[in-house]
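Working notes for the structure below.
One protein chain omitted, others in place.
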Amino acid sequence: MNESFARPLVRESTIANALVATLIVTLILMIGWPLWALLSKSLQDGTGAFIGLANFRTYFSTPSMVAALVNSLWVAALTTTIVVPLAFVYAYALTRSRMPGKGLFTALALLPIFAPSLLSAISLIYLFGNQGFLKELLLGHSIYGPIGIVFAESCYCFPHAVMIIATGLRLADGRLYEVAEALGTRPSRVFFTITLPGVRYAAISAAFVVFTLVITDFGIPKVIGGQFSVLATDAYKQIVGQQNFEMGAVVGLVLLVPAILAFFVDRHIQKRQVALLSARAVPYEPKPAPGRDLALTLFCLAIASVLVAMLGMAIWASFIRYWPYNLSLTLANYEFENFEPGAWGPYLTSLKMAGLVAVLGTALIFTGAYLVEKTKVAAPLRGIAHFLAMLPMAVPGLVLGLGYVFFINTKGSPFGVLYGTLAVLVINTVAHFYTVGHITATTALKQIDPEFEAVSSSLKVPFWVTFRRVTMPISMPAILDIAVYMFVNAMTTISAVIFLYGPATKLASISVIHMDESGATAPAAAMATCIVLTAIAAKLIHLVMDKLVFERLQAWRRR
Amino acid sequence: MASSQRQTEGTAGAPFVSIRSLDKFYGSFKALADINLDVARGEFVSFLGPSGCGKTTLLRAIAGLDRQSSGSIAIGGRDVSQAPPSERDFGIVFQSYALFPNLTIAENIGYGLVNRRRPRDEITARVQELLAMVGLPGQAGKYPAQLSGGQQQRVALARALATSPGLLLLDEPLSALDAQVRIRLREEIREVQKRLGVTTFMVTHDQEEALSMADRIVVMNHGVIEQIGTPEEIYRAPSTPFVADFIGRINLLPGVLREAGRVEVAERVFSCPASSDLAPGSKIEVGIRPEAIRVRGVSGNEANAVRVRIHDLEFLGAFCRALLAVEARPDLHLVADFSANLMRDLALAEGMVIPVELPVEALRLFPARSAA
Partner (left out) sequence: MKSRLFQGASLCVAALSVFASAALAQTRTKLTAYTALENDQLPPFKAAIEAAVPDVEIVWVRDSTGVITARFLAEKDNPRADLVIGLAATSTLLFEKMNLLESYSPTGADKLRPAFRDGAGDYTWTGTAAILAVVCYNTVEAKKANAVAPVSWDDLTKADFKGKVVMPHPASSGTGYLQVAAWLQLMGEEKGWAFMDKLHDNVAVYTHSGSAPCVQAAKGERMVGIGFDMRGAREKTNGAPIDLIVPKEGVGWDVETTAIVKGTKNLAAAKKVADWTATKGANELFSKYSAIVAHPEVKNAPPNYPAEAEGKLVKNDFAWMAAERDRILKEWVKRYESKAQPK
């Protein structure tokens, strides 16, 4: 028996601490340091000398730059005002009505998530451009500019808003409605006194998310912005067009402000929301109301049609021989060797990149979340790791991408070798989407009995064995979720990687931008179509695998 | 609090588990204060107290799962105060069972064995043996979700015992089960524990469970040990009003000690056991358990007799709980348990005035709690 008391060479807690410390260093390198590089760059001149806030003064005294800032703000505000109410009604229909086909409507609302943001902008050009067949609807206004941006951004942000608000609506306590009904309260009064207050936090949260998404999106204004400049395209113009890194850094920091603001407001609201949740609620069961259901169905049908049209138009356009003079169908636009120096190369690079992001990113995120959540590590380490994991949420992809540019490109940086490599694209994309994966993993881990680790240590089984034998298999659904989320986002992302790709590592989404830039809109639509179909295929494979994992490999879930 | 320092008998020779001056803080909140405890090899000790009093905290400190803030713990003569759980020698069972849902029953039980690189046959044999011991032969291939709660808790017990630990820790092992299963498992756990002779700590907030299973009970309140003793000692001779009230029920009447063996309550002097550690003139509380109040054959002339009015009778099946008001001081109430027999024989009914006796040997004197 005595042998079992023996103190091992290295204690488990030491190993856990070392692993978390490694995680922290990794996250600092991936997230913290690039941000620091961005910040310090904004305070330097072209030669790297510290010049304080001079760049900011230049920024705010250059009328065209301030104009872009103002443009960004009002476009984002307008989009938010349009999207949130629409998303509210849509989410209301999904959660509070007896509308038929809720599953289908949910899936349709999520469609834009699987496409690069600029896809809807490309569709808009075909629909409302100067040769668009719905052009008359614009009454002489041009789709190039704020109208197009707001329209396309609304489509792009819609799923995010719907998901957040629907989650809020699902939290409703059915008993409140029963009480109200028992008291004979009018439906309108119920709506204003119970429904709206209940979903208030979710709506505010959605508003901030939409605002941030719009203000930091690059693809849409690039494609359909016309002469209308915004912050995101300004940053690109400074960095890529004029190689003016210092001013690019300033724009990046300006972009960071609303995002960080949104992040903290959201954190605050989430806390309130938890308090609402903790009351033992009874799920709300909508009562039949044919009038309401019909109206909501028509509404959802209209919205879903727009979303489908946005996707469908681009796909159709990708097969058109010569818009608008020859509408016969052809596969010629998919012969990328005629439009893109890398031919199909960018698509394959995207696949490779997304695959690596899904595999490596998920491994890092899940293991990291496990270490933070389940092992006995020193409390300060846990706190720092958690903070770093939550940080990317507050950092728009564009800003992170800029940070990476400076981080890698500063003279004498040991990471200079990463310049333009697939590795840096993978690392940056993992960092960009880290937080959502981390939250998913943490939520799943929190649902696992906290005593598993205690039992294991009593049985002298080290935590990594329990991680492999128990925690990981149990968390398989969450792990798959994270992997697919990472894959889909890696396929569609533009804003961060546009600054980082190299000659051999151009991605499909960047190729879309370049082809569109040179006027090859149809091939751009074709490449975007390839991205969408791949992302949707990944999701479908996920659904099938989920079924398989649940029903075959996880026999233990059955009673 | 007086008795937490007291060394209890039953620790012949060197104690197997020895806890000294243990404190535990959560921030500024003191969850455990000056815990001292010695436990002999093979003893079954129960931590009993209201929810939140620190029982689990103490158990987890012994396990090394949550390190104490100060103080020491020795197991088997070895100081393990700073050792991580894996370097202590215990098996643990939680209220939630904490069975690995994706592993079969056999894999769960063999979980700690596999890691010790024992031959496969030996593990299989050991798992079979344990399954038989906890009465679940033939369930080896099932998954936890396919078993009932009671069966799952048996598996958890088998898993904890698989590696033959020197110490078995049970944290409210039965409280998630329904009443009947709970009573059966009580006996089974106790039997297995006796057979294996494994030193056992069990956390519970259920006094009945503690009384029926433990060799000794550690009664805790607000992070301190109120009393340590056998179930009988704890019941018969509670050392604090809290213990007296938590284990069974007790009437507590304020009074003043006049001299050794004489106590004044409600302007009347009663005989009481002589108490060595209370000075005459000190304020005290006099305790008497409801079932100790005598009714049968009381004439009213006994030294400790009082006339009471039956204020209320609550029928509880085998007995009735009576609320009695002292006739001379109607604001003073006593609770008494009357057996069904007694009720019938004396034809007791609400509103009757009867003489009762508070037998001298049944009275317990406690120093008055300053606040109360």
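In this document, chain identifiers A and B correspond to the written order of the chains, with residue numbering beginning at 1 in each.
Criterion: a residue touches a chain if its C-beta (ideal position, glycine included) is under 8 Å from a C-beta of that chain, and two chains touch if they have at least 3 such contacts.
If you're wondering where the values come from, they're calculated on a predicted model, not measured in any experiment.
S.K.: For the chain that's been dropped from view, list the shown partners it touches.
M.R.: Counting the whole assembly, the omitted chain is in touch with A.
S.K.: May I ask which residue of A:Ala152, A:Ala166, A:Val230 or A:Val372 touches the chain that does not appear here?
M.R.: In the complete complex, the chain left out is touched by residue A:Val230.
S.K.: Pick from A:Glu12, A:Glu153, A:Asp266 or A:Glu340: which residue touches the chain that isn't shown?
M.R.: Answer from the full complex: A:Glu340 touches the omitted chain.
S.K.: Touching the hidden chain in the complete assembly: which of A:Ser61, A:Ser188 or A:Asn326 does that?
M.R.: The one listed residue touching the chain not shown is A:Asn326.
S.K.: Of A:Thr22, A:Ser305, A:Thr443 or A:Ser518, which residue touches the hidden chain?
M.R.: Of the candidates A:Thr22, A:Ser305, A:Thr443 or A:Ser518, A:Ser518 is in touch with the missing chain.
S.K.: Contact with the hidden chain only, please: which subunit A residues?
M.R.: Residues of subunit A in contact with the hidden chain: 64, 67, 125, 129-131, 142, 144, 221-222, 225-227, 229-230, 233-234, 236-237, 240-243, 245, 322-326, 337-341, 343, 411, 419, 502-504, 514-515, 517-521.
Throughout what follows, only the chains that are shown with their structure count from here on.
S.K.: In angstrom, rounded to a whole number, how far apart do the mean CA points of subunit A and subunit B lie?
M.R.: Those two chain centres are 55 Å apart.
S.K.: Using the touch rule from the top, collect the residues of subunit A that touch subunit B in their complex.
M.R.: Within the complex, subunit A touches subunit B at residues 1, 4-8, 11-13, 376, 449, 451-452, 454-462, 465, 469-470, 473-474, 554-559.
S.K.: What part of subunit B is in contact with subunit A in the complex they form?
M.R.: 60, 63-65, 78, 83-92, 94, 96, 98, 100-103, 111-112, 115-116, 143-146, 159-160, 162-166, 169
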